[in-house]
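Moving on, here comes chain A:
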Amino acid sequence: MKSRSRFAIALTLAAVLGGWLIWTSIGGSLETYTSPSGLVTTSNGTTYRLNGKVAPGSPANAAERAQTAEGLRFVVVDKEKAAVTVPVVYRGNVPDAFKDGREIVVTGHMENGVFQAERGSLITLCPSKFMEEQAKKGTTMPGGVPGDSAGT
Partner candidate 1 sequence: MTLVGRAALLLAFAAALYAVGAALWSRRKGRREFLASAERGVWAVFITTTTAVMVMWWLLLSDRFDVADVAGYSNRTLGWRYKITALWGSQAGSLLLWMWLLSIVAVLVVVTNRRRNRELMPVVVAVLMGVAAFFTSVLSFVTSPFATVSPVPADGRGLNPLLQNLYMESHPPMLYIGYVALSVPFAFAIAALVTRRLDSTWITSVRRWTILSWVFLTIGIVLGSRWAYEELGWGGYWAWDPVENAALMPWLVATAFLHSVMVQERRGMLRIWNMVLVILTFTLALFGTFLTRSGILSSVHAFGESTLGPYFLALIVVILAGSFALLFSRLSLLRSENSLESYISREAIFLYNNLLLVGLAFAVFWGTMFPVLSEAVRGDKITVGQGFFNQVAAPIGLALLFFTGVGPMIPWRKASPRELRRRFGGPLVVAVIAVIPAVYLAQDGAHWWAAAAIVLGAFTLACIISEFWRGMKVRHQSGGTSWPGALGQLFTRNRRRYGGYIVHVGVVSIIVAIACQGAFSSQGDLALRTGQSGEVSGYRFTNEGGTRSKDDHKMSVGVALAVSEGGNRFATLEPGVDVFLAQQQRSSEVAVDSSPFRDVYVVLVGLTPDGLARISVFINPMMMWIWIGGLIMVLGSVVAVWPSRRPREAIVPAPAGADGRVRE
Partner candidate 2 sequence: MAYVLIAILSVLVVAMVAWPLVGRAPAPVPVGQGDDRRAVEEELQRSLDAIREIEMDHRAGALSDEDFRALDADERARAVALMRRRDALDDGAGQ
C-alpha cells in the first residue's frame, strides 16, 4: 500500500464528502435572512427568515391564540426603520420570551401582503441583558423549533 495511493484515497473521500455537503446544503432548505424593509412584498415564493421586533399591541395571550385555527396575528417592526412593518400570521409553539418589543425571527413567505409563518418557526432572540448566558450556555432561547422536523 503506497502512501501516495492512501493519500489519494483520503483526498477523494474528503472531496466526495465536501461535494455532497455542498449539494445537500444547496438542495436543502435555504432561507434568506431579512428584515421587514428588505422583504420583497410581492409573493415570489422565496422562503425568508424574517428578523425584527414585535410591535406594541401584540395579544397578551399569544401562546393560546397561536394554537387556534385563526392563528396568532402580530406585527413585526424593522429594527432600524420604525416606520416599516409587516403583519404576520403564526400558528404553533410560542416561546416564553415572546412579548411586545422583543426581537424575533420567524420563517415563512409573503402572501397578499401578509407574512405567512411556518408552523412552529417562531424564535425569540435573547434580549441583550440575557444574551451572554446563552452564550455560555447551552442553547439559544428558542422556543420555537419546528417540533415535527427535529430529527431525521
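The working rule: a contact is a pair of C-beta atoms (placed from the backbone, for glycine too) under 8 Å apart; a residue touches a chain by one contact, two chains touch by 3 or more; residues count from 1.
Basis for inclusion: all candidates are chains of the complex that A comes from, given by their letters.
Computed from a predicted model, the values in this text were never measured in an experiment.
Of the numbered options 1 or 2, all belong to the same complex as chain A, but only candidate 1 touches it. Interface residues of chain A facing candidate 1 in the complex, by the touch rule stated above, are 1-3, 6, 10, 13-14, 17-18, 21, 24-25, 28-34, 49, 51, 61, 63-64, 67, 93-99, 103, 105, 107, 120, 125-152.
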